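Note that one protein chain is taken out, while the other chains of the complex remain in position.
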């Protein structure tokens, strides 16, 4: 399990990085490498060129501006997880982060990298979706912003163009008074989710945001459940109805870790638990 | 083989394109020309002869190859040596004293019979050590320790004695 040969580029500026990425149709971005390198070691990925963005100016760090947590491309999972300002701004992120693999992986892997990798069972893409966040790809045609809802297309497929580098991910700050919860089930600690749910309950707006991963070919918003809960009192009956409605979001076929029927049952339980917990934290 | 047979003419090492790397390993400055695709695990083991870092899966699940990069634990099998250029890397070889005297964590492993075949041990130690040396307080509850160890597979011990060793080491280091 050794990676295939590639051309290695280590640009210092974003302009160079974009040019190097655009310069070879087989080029890929290397950030933390925690998803890409295993795929290369297994020879499931053979990029002709790797553009290592770790030395690119301006791609490090986190800032909170205009109600958004701006996570730049080289921000490691662990950095975001431990950031106290981020925790105050949106505690859902830390709660979800505890489920992302293990600390040594989180020390190297980047949040934006995980979002671009877009595994259908991964936590961070789903949290971006749940919070109504967005990403900022930059390419030869310039910079654009894409909502999470439009970004994730399919398992490991996004609307990022091959010559674009996602330079930032934006996680909205949790609205004042909102409650949050992240519920996940894995067979083994740290693995990709069999199913996971993020819930944000905003009593003042009468809104409940729900997203799930592990259950379909991409992270999904549980819109049917959201509608049941919108503007209503979160009674046990209503929550139960919302939890049952969530099962229709499960499109994953039977696989080695879970049957479709079990995933539906599981998702329903996780939705109920997440909504109850989020509601209990709402003010 | 017949003693008269001419051996095939082959280079002694990789014929890949090389890149220069310069990093600090266990406090020593190291610079080398390495294949761009060489994994840090292979670089440490086969270029530097630091064979204490073991390779168990090469896809990031088993943790046997765990080292510290810039003070935090990381999988050396999921890092290209070129990515570590400029970094400070620490391996198991740096943990014991110069004279071979064991670190309290290593002592604790021995006291608690926390290793059997010893293959996962260096990765375990580096992961635990990164926590013991961190400014962040460790959660020394049973659940907290197991959570910290999760990410390093051991096939021999059943983990229980490793949990005990972590507790002993944390106590010993707190007492120092």
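Going in written order, the chains are labelled A and B, and every chain counts its residues from 1.
Just so it is clear, a contact is a pair of C-beta atoms (placed from the backbone, for glycine too) under 8 Å apart; a residue touches a chain by one contact, two chains touch by 3 or more.
What we mean here is this: contacts and distances are computed from a predicted model.
Trainee: UniProt names the one chain left off this complex as which of "Aspartyl/glutamyl-tRNA(Asn/Gln) amidotransferase subunit C", "Amino acid/amide ABC transporter membrane protein 2, HAAT family", "Cytochrome c oxidase subunit 2" or "Xanthine dehydrogenase"?
Mentor: "Xanthine dehydrogenase"
Trainee: Which of B:96, B:140 or B:173 sits in contact with the chain that's absent?
Mentor: B:96
Trainee: Return the single residue from B:61, B:81 or B:132 that touches the missing chain.
Mentor: B:61
Trainee: Extract the touching residues of subunit A with respect to the undisplayed chain.
Mentor: Its contact residues with the unshown chain are 1-5, 42-43, 185, 187-192, 194, 256-259, 261-262, 265-266, 269, 273.
Trainee: List the subunit B residues touching the unshown chain?
Mentor: Against the left-out chain, subunit B lists 1, 3, 5, 7-8, 10-16, 35, 37-38, 45, 49-59, 61-62, 64, 91-93, 95-96, 100, 102, 106, 109-111, 113, 115-122, 125, 142, 145-147, 149-163.
One rule holds in what follows: only the chains that are shown with their structure count from here on.
Trainee: Quick check: how many Å separate the C-alpha centres of subunit A and subunit B?
Mentor: It comes to 29 Å between the two C-alpha centres.
Trainee: Once bound in the complex, which stretches of subunit A touch subunit B?
Mentor: 1-8, 10, 30, 33-34, 37-38, 41-42, 52, 54, 78, 82, 101-105, 107-108, 189-190
Trainee: Quick one: which bits of subunit B touch subunit A in the complex? Just the residue numbers, please.
Mentor: 16-17, 19, 35-37, 39, 42, 58-60, 63, 66, 69, 72-75, 77-80, 82-83, 127, 136, 147-148, 150-151
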